[in-house]
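Yeah, one chain of the complex is gone here, protein chain that is, but the others are all in their spots.
Coming up: chain A.
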């Protein structure tokens, strides 16, 4: 700590330090690690800078200018902070801030951004990609047309196809000139070279893949005859395209039916009848996702009971885990109990097992006909642990209690030990009974420290996806509901089912829902934190 003082001194005296001061600083530095530590610092920063420089190079090569700039600025800032002698608070805060931005702020902002787009199945990429994908899939091979052996040839940078037709004649054509007969050199049955053109070897073909995938040689002057394309550089097939893209007006026309699909700002080419050509592309859609989230008629009926159950689940889970944890903490805090240490370890075990794993094991144990609980513990009983709407709710709460009490046990144990024994002694001397001591002295003091954790636990259980998804997957299903929602679904698992049903993934809608749920939880948490302030006044 001596150097901190020293730094404060230097901060107050901007003029050159005197020799004595310098010597004092050196001694202080030596006392706190000295040269080795400075070297270590330099090495660390050098490694960091090396990585940052490399990252910037790679990013610039991939045209990721924005990310490159961010990395450069962050790296420069880190250097500046750690080489400065005055930025003590920043030295402590910077790493935390960087992690906060990376893992929290960025994720939140990105989720917020996605909520305002139509990102999801059918709106997966850019408009350019959608157009090229539509054009590629609209190519239909002309029925009963033969496979043509081809050689890719080049003249002054223009690619052409040297085609051998089924009669054994050689034809040549390019993107602009239809096939025309030509005298060519043959290798066996296949025309391989022609005067004035360079024959491309396979390596050249691979290197010019882009041009070759674009290469479509018209079969004749009539565009309805289609064009030859070569998917692999050695054989070509005759294709007609069923879609035509007009770049100027931005419309797709189905040439077989004459239907015109235009870009009406919904992120997909849409016909006048409202029929969409998919794939579409990603666009921002404003508050559409939020409007859909709250006005979806399919949700109207299930939403009420799912919301009620979510609150019930979160509140009961917090209460049950807290009181069981507290009870056990009090019991195991009693010095008269022997072997407390071993019991405590046992108590914490459920906390050490990953929750999704234990949820799966519980699901197996609760199987109605074959589960361990019914078969072994209850001697062949047929209790529908996970298949009856009410029993399943009970089972979910029971498993969550098992998963959650060790945490509360740990927290309460710590909090109890921090309450001075004198308080209890004083109360006992004043004639208070043990229950009164607990209720009037220990519990309020305990709540001062534990209340914020209870609020956090509520927020966690409100979104406790793992337990529900792994244990019951929301089941038993409510077969009357128009969406596949079940009786133990909480909001977050219902959202998952609504946004990711079957084969469709609606990331925009899912993000909108999660923002709505975030707002609900945030409001509750803020109100609850305000209330806990009154508790603090006890101290």
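Everything below uses one rule, namely that a residue touches a chain if its C-beta (ideal position, glycine included) is under 8 Å from a C-beta of that chain, and two chains touch if they have at least 3 such contacts; residues count from 1.
Throughout what follows, contacts and distances are computed from a predicted model.
Chemist: Between "Heme exporter protein D", "PD-(D/E)XK nuclease superfamily protein", "Paraquat-inducible protein A" or "Carbohydrate ABC transporter substrate-binding protein (CUT1 family)", which matches the UniProt record of the unshown chain?
Modeler: Not shown, but named in UniProt as "Carbohydrate ABC transporter substrate-binding protein (CUT1 family)".
Chemist: For the chain left off this view, which of A:19, A:369 or A:534 is in contact with it?
Modeler: A:369
Chemist: Of the listed residues A:301, A:333, A:387 or A:424, which contacts the missing chain in the full complex?
Modeler: Reading the full complex, the residue touching the unseen chain is A:387.
Chemist: Can you name the residues of chain A that touch the chain not displayed here?
Modeler: 1, 3-4, 29, 32-33, 37-38, 40-41, 44-45, 47-48, 51-52, 54-55, 58-59, 61-62, 64, 67, 71, 74-75, 78, 82, 91-92, 94-95, 98-99, 102, 121-122, 124-126, 129-130, 132-134, 136-137, 139-141, 147, 202-203, 205-207, 209-210, 212-213, 230-235, 237, 278-279, 298, 367-370, 386-387, 475-477, 479, 482, 484, 501-505
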